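This is the structure I have questions about; it appears just below.
All protein chains of the complex are present and in place, except for one that has been dropped.
Letters A, B, C and D name the chains as they come in the text, with residue numbers starting at 1 for each one.
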Amino acid sequence: MSLSPVDGAAPAEIGASGSAGGAGPVVGRSPGQLTWMRLRRDRTAQVSGAMLVLFVLVALAAPLIELAYGIGPRDQFQGKLDGAGMPLGYAGGVSGEHFFGLEPGLGRDIFIRLVYGLRTSLFIAGTAAVLTAAIGVVLGALAGYLGGWLDAVVNWLTDLTLAMPFLVIALALTPTLTLRFYGQRDAVPPAFGVGVLIAIFAGFGWTSTARLVRGQVIALREREFVAAARASGAGLGHMLFRQLLPNIWAPILVSFSLAVPQFVTGEAALSFIGVGLTEDTPSFGRMIYQSLDYLQTDPAFVFFPGATIFALVFAFNLFGDALRDALDPKSSR
Amino acid sequence: MDPYLRVDDLRVSFGTADGTVRAVDGVSFAVPRGRTLGVVGESGSGKSVTSLALLGLHDPRRATVTGQITVGGHQLVGRPETEVRRLRGQEMALIFQDPLSALHPYYPVGRQVTEAYRVHHPRAGRAQTRRHVVEMLGRVGIPQPQRRYDQYPHEFSGGMRQRAMIAMALVNGPALLIADEPATALDVTVQAQILDLLADLQAEFDTAIVLISHDLGVVAQVADDVLVMYAGRAVEQGSAEQVLRRPQHPYTWGLLSSVPSLHGDAAVDLAAIPGHPPSLIDVPAGCAFHPRCRYAEHAGGRCRTQRPELTPGGTPGHRMACHLPAVERARRYAEDVVRVGVAR
Amino acid sequence: MTAGDPLLRVRGLTKHFRVRGGLVRAVDGLDFEVRAGETLGLVGESGCGKTTTGRLLVRLLEPTGGRIEFAGQDITHAGRRALRPLRSQLQIIFQDPYASLNPRHTVGRIIAMPLQVNGITPPGGTRARVRELMELVGLNPEHYDRYPHEFSGGQRQRVGIARALAPGPRLVVADEPVSALDVSIQAQVVNLLRRLQRELGLAFVLIAHDLAVVRHFCQRVAVMYLGRIVEIGDRDDIYRRPQHPYTRALLAAVPDVTRLGSAGRIRLAGDLPTPLDPPSGCRFRTRCPNARQRCAEQEPALLRRDGGNQATACHFPQSGPLGVERGGVPA
Amino acid sequence: MLRFLVRRILSAVLTLFAVSVLTFLMFFALPRDPVSGMCPKNCNPERLERVRQELGLRDPLVSQYAGYLKGIVTGRDLGGAQGGRCDAPCLGWSYVNNEAVTDTLARVLPVTLSIVIPAAILWLLLGVGLGMVSALRPGSWWDRAAIGFSLTGASLQLYFVGAVLLLVFVYTLRWLPVPGYTPLSADPLRWASGLVLAWCSLAFLFSAIYARLFRAQMLETLSEDFVRTARAKGLGRTRVYGRHALRAAITPVVTVAGLDVGAALGGTVITETTFGIQGLGRTAVDAVRAGDLPTIMATVLVAAVFVVLANLLVDLLYAVIDPRVRLG
């Protein structure tokens, strides 16, 4: 059906309950509530959302799980490995005691390391996504709204950031930063590695959000409600945070939900070239990276971290898609 | 003479998450060659949906179309897409409201017209096709058609774009032209040019035209017959003379009197219709217009419960769907409409 | 400012936009005045600069030249801070009822916005004031917490009007306030504006392409063509005795329900020239049925004739009622 | 158009300049002495110091950088330890690889190009194809399958897919040789068979984004008026979708593809590492590890050039696709 300005009332009328007085509830449904309703009606969103909640709960409850499981992430069971360091028994040492078996070599329990790894990876990815969103929103909104030289500078910064090879810089920066903050004999807490990763992700990840927000803001800038606020004498803060931002939550949320899995895999990719967390800190990236070598000799070691990281990323992607549909019902149906 | 286009009990509905939208709900009309039917209605009255249904352009997965549409003897509803396609552009053509978005922004205008020609004349030679198209562009009043042929839509002005659209629609000499708000997006002076052009071309090609518009003035200017739609249903139809000069339905009265005019008394308020058009998902029971009709009380409550059928009005060929008794209607027309509303 | 002074005085107002192809002279030297409580209609076709004028008046755009005085103060280049005390007196209503309301705000919040950003707390509180305004424009005050998407186009336009009225303005610029509305709703809104103007004694600048709507609302009318005013005067003069050929063509082109068929109308040939490179002399001459040599050489000034209030920028103005075209020779 | 081009090129040069300065600074902060790799067992500090001076590592940073830039523009003399005269564009001498950096680049660039360009063609075709299939029949089984495929792709990681493909096709089924690079000119078949796994895994992962993007764009385009016009003309499905809708829907894909291809050319570290192919990315990473500044600078710069060029190309392509852009 056509949605030209003259002929477009029909869809908008849907749900409006008559003109004057009207029975029924007086308080209306906000766009956010409508999204929520659509999300709740979407089976895929429900399933993926439930998976995500489960993942987050597992991550949060990691110490409790350790307590119940009775094995810590650093406990070694080398007695259960053969002379070449491969786990004894079936499927990489899966047993009632070790749900997902043991790592070859060090003989640590895979299950509890995955639980803790989930915690680390989700924390890194979540925080990095929040940071990138924040940087991207602020820069993008300012550039888009104010335009002019600021826009040019932000655009150029974006180009520059995109032109800097991310992996190479990350590789170079990590040891440099470590030396800057810690003495040679200081134990570097895992939190620092986590922090560096987050900073790297934030430093390189903001561009897409900034571009997105800038584009949205430029489109919105021409809308008349923005002109209305300006005509009323609204200042920059009001314009950005009261008028514009509430209207671009949808794309920001979607890009956020898609950024999280990107950072989860990003952490793994960095581990792959040797940047990232220390052996001490259980993380998805390190596990999957180390396990790949054992694809032939201990497939179970590849499977459990691989399947978990896949399930997490898949759930995020599904949910992001569902969220996109719910926020913008026109987009796909 | 058998009318070239005959529509019987056309119904179009869409399934949406919130319920079924009955966009067109039982509309019938006929248009012979050489005549123009004006379809009038506000947003959501189903007029654009009707125009798309005539060409079978609805997505069959989303829209359900029933009823009969007969174009030059071919029944269209339910026919395979490939067969309907052969008629499109050849026997019947469509002009849209917004020529900027209706033309493909990436292709030169001439090529788009050529494409419309070649699809139905696959054996036509390249040079001959170009000659024909250039001639057509010239016929619709595009100056320097040879040069304009290779220009892009964004290099055209609004009026020129609409002329190009018309050229594209008429390039195969169709017998039926459906013009959906052909002049609404244009300025008044250009609008007038386009309407004149349509009239000239109609005279030349003996085309049957269905002109869809919300602007009663436009309809008055070009239509021979008028169909007034409200909430997907026809509420009044007849000749332009009958419907516009002696309207019988309270909705038509309201429409006519709410239009500001260049004459009349500028000092008095316009006679507006209260409320606003209903949602097509939730069409009021009975007469769809009754919540806004100030005479609903005078029909003995039937307006709320019973859907009025189209019945013949005062003069032959004039029909309307209203429960208001004839006597009451005549009185109200005389008192409210002629005296107060459109006091001309 | 004394009682007789105009509320708004515009002199030589100019706005040029720099685009890649050159300079667009969107508004090129406008002079007009609006008195307190008076309604001025600004009509013309798309691209004539009327919307730009509206936005210049409320200072959404920075004028390239000329001078705007509001309530005796020069606001031509006033900054946000300098404008602040005047903001509440000068408001704007927009065309698109969908785009002009922030979809993420409740209507209550939308209407209260001008109060909030200007730090105005009306007696009785903001909420009470908003409900009062809603009632005034014909909205149910109970709908305070609803969102724009729950309203129809006409109701949304009422919200926009309420927002403009919130700080108690003296002049409202209404930019095509009804052109996006259905016929039946359009009449409701025109009536509402008329009532408000009457009851509140507001001055209006109504920007519209629809001559009939302007006629129903405005006491004075200015006709614009390619960034210039070609004719300005009292309503009755303009509609009954248009002197500029453009005004006449414009009036003649309006489709009229009361006239069936298309006989006896004047038609303008061609399209609007590009404002990047307007014609020399009289800008209308390329489409004017009476254009002569002089029109290309000399730009006609906006002049009053026969001592009336009506001023026309034409070398060969016409007179007499519409429909009786008497050729181009001045009477 | 020309002015636009000049402005874009100037901005690109500025970007490259900034990239080089940043890299230069960043790698001078590295806790790694480029000289120490030069004598593995018994090295004495005095000798190292002399080497450092000879290599100019004790000069002020600015003059080192100026020397570097000069080398790019006019070439320069590097001394006996660095192969002597180094012609423009001189990117320096790698102490680690014992060769001029330009030679290293000449070696690894074709490798990366051979990986990325066919892969990009493949992923674009696959992505646009999948997106097209699902946009034509939204909600159908085809749509579900295509979207499922692309979502799976988007949720997997290259090293994982690569490792599994290697195990299945190379080590177990032995259908393919172990991945490696053979110059296309030497043996096209070996060139292809050595890289096909890399192409496939890149295409599998990347096509996901394109399928989803293109599907959304296509659906949006299909609701445009001009598509309706095309149908109203009586055009067949193939022509409506293949010509009218496709061209309009492809624009955002071009943007994303430009960015992706640019970035991928700048370093497919993961792909190269997974498949054991020595291209630009792996060379860059090795250089960082070894503190091989000239190689780092060169690889970073080349990567940046690719990104910048890709951006420029996207802009030009836009003008080709969309005639409205040409006016500006």
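Simple rule for what comes next: contacts are C-beta pairs under 8 Å (C-beta built on N, C-alpha and C of every residue); 3 or more make two chains touch, one makes a residue touch a chain.
Rule of thumb we're sticking to: contacts and distances are computed from a predicted model.
Novice: UniProt protein name for the omitted subunit, picking from "succinate dehydrogenase", "NADH-quinone oxidoreductase subunit K", "Heme exporter protein B" or "ABC transporter substrate-binding protein"?
Specialist: Hidden chain identified via UniProt as "ABC transporter substrate-binding protein".
Novice: I'd like to know which visible chains would be in contact with the absent chain if the whole complex were considered.
Specialist: Across all of the complex, the chain we cannot see touches A, D.
Novice: Of the residues A:Gly32, A:Pro175, A:Gly215 or A:Pro251, which one touches the chain left out of the display?
Specialist: The missing chain is touched by A:Pro175.
Novice: Per the definition of touch given earlier, which of D:Leu22, D:Leu69, D:Leu167 or D:Val256 contacts the omitted chain?
Specialist: Missing-chain contact among the listed residues: D:Leu167.
Novice: For chain D, which positions touch the chain that isn't shown here?
Specialist: 31-33, 36-48, 50-51, 54, 79-84, 95-99, 103-104, 107-108, 138-139, 143-145, 147-148, 151-152, 164, 166-168, 170-171, 174, 177-181, 273, 275-278, 289-291
Novice: So which bits of chain A touch the chain we can't see?
Specialist: Residues of chain A in contact with the hidden chain: 44, 47-48, 51, 74, 76, 78, 81-91, 93, 104-107, 175, 178, 183-188, 274, 278-280, 289-290, 293-300, 302-303, 306-307, 310-311, 314-315, 318, 321-322, 325, 332-333.
Methods note: only the chains that are shown with their structure count from here on.
Novice: State which chain is most central when centres are taken as means of Cα atoms.
Specialist: Nearest to the common C-alpha centre lies chain A.
Novice: Among the chains, which one keeps its Cα centre farthest from the Cα centre of chain C?
Specialist: Ranked by distance of C-alpha centres from chain C, the top chain is D.
Novice: Could you state the distance in Å from the CA-based centre of chain B to that of chain C?
Specialist: Each chain's C-alpha centroid was found; their separation is 31 Å.
Novice: Find the geometric centre of each of chain B and chain D from their Cα atoms only, then give the gap between the two centres in Å, rounded to an integer.
Specialist: Computed from C-alpha means, the inter-chain centre distance equals 55 Å.
Novice: Listing for chain C: what residues touch at least two other chains?
Specialist: Within chain C, residues 152-153, 155, 182 contact more than one other chain.
Novice: Spell out, as numbers or ranges, the residues of chain B touching 2 or more other chains.
Specialist: 43, 52, 98, 214, 276-277
Novice: Contact residues on chain D for chain A in the complex?
Specialist: Its residues touching chain A are 11, 14-16, 18-19, 22-23, 26-27, 29-31, 138-139, 151-152, 154-160, 163-164, 167, 171, 212, 215-216, 219-220, 225, 259, 262-263, 266-267, 269-270, 273, 281, 284-285, 288-289, 296, 299-300, 303-304, 307-308, 311.
Novice: So in the complex, which bits of chain A are touching chain D?
Specialist: Its residues touching chain D are 2, 156, 159-160, 162-165, 167-169, 171-173, 175-176, 179, 261, 265, 268-269, 272-274, 288-289, 292, 295-296, 302, 306, 309-310, 313-314, 317-318, 321, 331-333.
Novice: Going by the contact rule at the top, pick out the chain D residues touching chain B in the complex.
Specialist: On the chain D side, the touching residues are 139, 224-226, 228-236, 239, 244, 247-248, 321-324, 327.
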